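Report on the following structure.
All protein chains but one are shown in place.
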Amino acid sequence: MTPRFSAGTRVLVKNDWPEERGPCHIRTPHYLRGRSGQVERVLGAFRNPEDLAFARPAETRVLYHVLFDQPGIFPTDGHTPDKLLVEVFEHWLEAA
Amino acid sequence: MSNPARAESLEQLERLVAALMTKGVVSEAELAAQQASTDRASPEIGARMVARAWLDPAWRAMMLKNGTEAVEALGVSMAGAPPLGVLEDTARRHHVIVCTLCSCYPRAVLGYPPHWYKSFSYRSRVVREPRMVMAEWGSPVPDDIELRVVDSTADYRWMVLPMRPAGTEGWSEDQLAALITRDVLVGVALPKLPA
Partner (left out) sequence: MSDTEHPTEHTPAIHDIGGIQRFHCTPVEYDEEPPDAFGKRVDALRQLLARKGYMTVDELRRGIESIPEPEYFALTYYERWLRSIELLMVEKGVVTKEELT
């Protein structure tokens, strides 16, 4: 499986809210939706938890470690250089 | 505090276990063996890995490249466990780990997650105000350090490789390992020399 993005690529997390459309299980936290970050590392490929959670046949998807500026997401302490580093599946990402 | 389970939950569990046993799905011996195996994992495994990394550059490189391989090199089976990633602190960067969606935790190298790691307050607050939480727990992070909050959302489990504290020159692996607590490996504390 060839990863679509590589380390250093700017990516955008889809601003999608499947939990509003019905029962689902997703591993992309709410606070990242619509946010942009940078791929830190390709972590490998894993079976899609969104299907595994319902015992459906689950395709393998590329998983990335993506780095986000923390103050841009939670601006309570905007003076710090802090970051959020989160595992995000490829189907949640677009090129930024 | 972690409240004790209610009497009705204890009964509910035993009804489920009894039903599963009747159908031959699980046995009491298998449950006991599974629990014993989980009980054996402890932060001493993670502490050993870090102490060795502080002393042996080749081990350090291997562990950063593939944490799972490092655990197995210590004789601990990772069969069936999620892959382990090790995050390297530097003089300018510190990592702290959380799972905001549930309670993903590197059990193979740390054992059962403590109650606070699974608590709503830790999961909610550490991504938003990590410096406040760390300060409340006695490990304030200097302003010029980049704090990386690692939200463990998917298939990896993470542990921190902290900086070796000054004043430990010439220490043995055992002496160093004794400085490394579970909290240090999660990143909510920094290694401290005994007073």
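Of note:
In order of appearance the chains are A and B, and numbering begins at 1 in each one.
Simple rule for what comes next: a contact is a pair of C-beta atoms (placed from the backbone, for glycine too) under 8 Å apart; a residue touches a chain by one contact, two chains touch by 3 or more.
Owing to the predicted nature of the structure, the values given are computational and were not obtained by experimental measurement.
Among the chains on display, the ones the left-out chain touches in the entire complex are A, B. The residue touching the chain not shown here, chosen from B:Gln35, B:Ser77 or B:Thr90, is B:Gln35. Among B:Pro57, B:Gly80, B:Pro142 or B:Gly170, the one in contact with the hidden chain is B:Gly80.
When the whole complex is considered, the residue among B:Val133, B:Leu147 or B:Ala177 that touches the unshown chain is B:Val133.
Residues 15, 17, 19-20, 23, 25, 29-31, 33-34, 49, 52-55, 73-75 are the ones on chain A that touch the missing chain.
In the full complex, the hidden chain is touched by chain B at residues 1-6, 9-10, 12-13, 15-17, 19-20, 23, 25-26, 30-32, 34-35, 38-39, 80, 98, 100-103, 112, 114-116, 118-125, 127-129, 133, 136-137, 151.
By definition in this document, only the chains that are shown with their structure count from here on.
By the touch criterion stated above, chain A contacts chain B in their complex at residues 27-29, 31, 43-44, 46, 49, 63, 67, 70, 74, 76-77, 79-89. Chain B contributes residues 83, 85, 87, 95, 100-101, 127-131, 143-144, 146-156 to its touches with chain A in the complex.
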